[in-house]
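Notes follow once the structure below has been shown.
A protein chain is absent from this complex, but the other protein chains hold their places.
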Amino acid sequence: MLLKKNWQEKRTLFTFLLPAILILLVSQAYPILYSLSISFRQWALAESLKPKGFVGFNNYIKAFKDPIFLNAIRISFVFCIVATSFEIILGFIIAYFTVGENFFLRLSRTILILPMVIAPVANGTIWRMMLNSQSGLINQLLRFIGIQGPNWLGAPGSALFSVIAIDIWQWTPFAMVVFLAGFSIIPNELYDAAKVDGAGRLKTLRYIIIPYIIPIGFIVLLFRLVDTLLVIDAIYTTTFGGPGFSTNVITLFIYWQALRYFNISYASATSWILSIFTLLIALSLMRFQKRVQTKMWGA
Amino acid sequence: MKRVWYVVIALTLIFCINVYGGGKKEEVPAAITFSLMAAGTYDKAAEDIKAAFEKETGIQVTIAAFPWATLRQNNTTDLLTGSGQYDVMSGSYYLADVYEHFISLEDYIKKSGFGKGLLSGFMDKCEHFNGNQIGLPYGPDAYGMLYRKDLFDKGELTWPKTWDEFMVLLPKMKGIADANGMATVVFSGGAPEQAPCLFFDKYDGYFITRGGKYQLEKDKSIAVLNANKELLKYMASDFMGLSIDDANARFLDEKALIIICWPSFIVAAADNPQKSKVVGKWALGKSPTPGRPWLSLWQIYISKYSKNPDASWQWAAAYINEENDVRFFKQYGIGPVFESTYKNPEFVSKYSYYFPSQAYNLTRAVNPPLSGEAQDYFASVLGEFGLGKLSEQGVVDKVNAKWATIPVPTAMLENAKLTGQVQK
Partner (left out) sequence: MLKVRISYFNLLRFLIVFFAVLTVLVPFCYLFLNSIKLERDFRTIPPKLIPSEITFEYYREAFSKSGKISNYLMNSVLVTSAVVLISVFIGSLAAYSLSRFRKVYRFFSLIVYVILLVRFYPKVVMIIPYFILMKNLMLLDRLLAVIIAHVSIGMPFVVWLMIGFFDEIPKELEESGMIDGCGPWKRFIKIILPVTLPGIATAAIMTAILSWNEFLIASSVVSVNAKTLPILISGYISDKGINWGPMSAVSSVVILPMFLFALFTQKYLVRGLTFGAVKG
């Protein structure tokens, strides 16, 4: 366009950009860069009030030798992989069965999206009540069929499982909504062709829908992987990383280091490890998704 | 078109001003803010005395109540950044990292004579920094044991004075418990941060070495862990899955002979016929010796960044005094700190099964001098021990290895000295 030579146009466009850049510089860039610089210095409030000298990569090295951090990585991975796969599978199944325009399907679709718009704190309230070992609904139902349910959120064995289930409850709707959008862009000709070939439901699903929807699946995967790695609210409001370290995901680990033990430089270093890792996953998945999409849908 | 934009901008400006003003405080000669936990007890008690206090002194008080986790986080960040949002703060030994941000209360204490009539030793149990007291105590509790007095009497057992006696009595207690279809001991093993209580209440060794490092005293620790291993055999079979509320419910439902618990969490319910089947049947045991029962003690601190330290002191002294001690206990069940309340004839006759033992346990209880990191790690290792994954020796080795890397906050060291928890 004419942008290259049009100075006035450029100036105005630049003023459009300015406020956003300013806000981001002040409220995001500053904290992020601050934490980067702190991560190379030694600063634990138990020792001193001001950051001490430069220690190079010591904080990063310490992290990879810290069994609690390594354990947090393990738990984050379990959380991330289990939650994401369940969300994608369940989301796909539910989406597949709720496609359609009759009133009941529309109504159920509306109801099904509700979990993801509620506040994480409210979500925490709900599940703390549902999973309470004495008065919770789940254990009451179990008692009804003669099983004594565990202390879901309080016992080391079941806590991780429970917070994963909460995440699945809240975010399967996301996968569902995205898959539904995906179904709606499958060209009708493909269905028609399948019909002409006399393909049944299963065959249509297997040969038409699933291949076509794979790129969409990658988008769900991308978002859920990243969000489950960064998950904090669902755990903060239910188990707070406990009992012991059984639900202590990386973000909670960072929270404890930063705002409980005030090992500020260490918290910054671990959070950089997490963000770089998340970013890498996201970028490579984005790349891969694009490639898959071009392959499946054409350019 | 342009006019529309002027209107939009004007409206936005007005909006911004409103928003900015939305949180603005009126400037009053002396206004203080008091931060404490939103629990429906301490905060309600503060609201109760606020109006009278303001009228009497002309000092305006704002009460900032937070949930426990947020309170801790907000207090600390406020101090570290020197913001001075809260003049008077509530907290406990977990604030050790930031003690230097509190003012010394020594002068105020001398002038006003505060501390007279407190339970013995309670001024020493408050936090100190550089030899100066910085905290005032309220709402104390000591980990203890409630037991079924009726069944003990029937079985002609008396409550043991030492842990050795206690261990010897255990089989007999089990006999009684079995005969009544209940567990001998119940404890919230599913709340792992509570696990150290079983250690603290039997351990009288040191936590900090002469050289100022965290360490467990080997022989004493192993003896304690040995006793605990034995004790675990008498616990309800599913105790590792019980939360605090669950364990309490067991005792209230006549499913346990003894409960190891924070008494303040359960006594109100235990005396309420709607919630409890054990009304009139229970008593609080005096904690056996040796050991230091785990103390939970809220304290009031005054921030170094307060613009009105005098007004802050006035408020602190108004919140903690003998009159309110009785009143808050009656109304909200807040644990009293004054000797006189524990000797109050009305309470003594009404709560004979609880008050004397609680006063006794409180005088023996102390805060362990552990930083948050040290205590969390200790609790998690004890949890593994409870599940049978570690030997006694293994616990001591594992804890000491990690503790060697955790710095001891200076203030902790000071308090540990006052309460005799440093290697002699």
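Order as written gives the chain letters A and B; numbering starts at 1 within each chain.
Just so we're on the same page, a residue touches a chain if its C-beta (ideal position, glycine included) is under 8 Å from a C-beta of that chain, and two chains touch if they have at least 3 such contacts.
Model, not experiment: these values are computed from the prediction.
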Omitted chain - touching chains that are shown: A, B
Selected residue (touches chain absent from view) among A:Y60, A:Y236 or A:F288: A:Y236
Identified contact with the non-displayed chain, of A:I81, A:L137 or A:A193: A:L137
Touching residue (missing chain; options B:A64, B:I134 or B:A416): B:A64
Hidden partner chain, touching residue among A:F40, A:F69, A:W152 or A:Y255: A:Y255
Interface with the undisplayed chain - residues on subunit B: 1, 12, 15-16, 18-20, 22-25, 33, 35, 37-41, 47, 62-68, 70, 73-74, 77, 80-81, 83, 85-86, 244-245, 249, 253, 264-265, 269, 274-275
Interface with the unshown chain - residue positions in subunit A: 1-4, 8-9, 12-14, 16-17, 19-21, 23-24, 26-28, 30-32, 34-35, 93-94, 97-98, 104-105, 108-122, 125-130, 134-135, 137, 140, 143, 169, 173-174, 177-178, 180-182, 184-185, 201, 216, 219, 223, 226, 230, 232-233, 236-237, 250-251, 254-255, 258-259, 264, 267-268, 271, 274-275, 278-279, 282
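One rule holds for everything that comes next: only the chains that are shown with their structure count from here on.
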Approximate Å spacing (C-alpha centroids) for the pair subunit A, subunit B: 36
Partner subunit B, residues of subunit A touching it in the complex: 44-47, 49, 132-134, 148, 150-151, 154-156, 240, 242-245, 256, 259-263
In the complex with subunit A, residue positions of subunit B that touch it: 69, 72-73, 76-77, 80, 96-98, 100, 190-193, 238, 240-243, 245-246, 249, 371-373, 376, 379-380, 383, 387, 407, 409
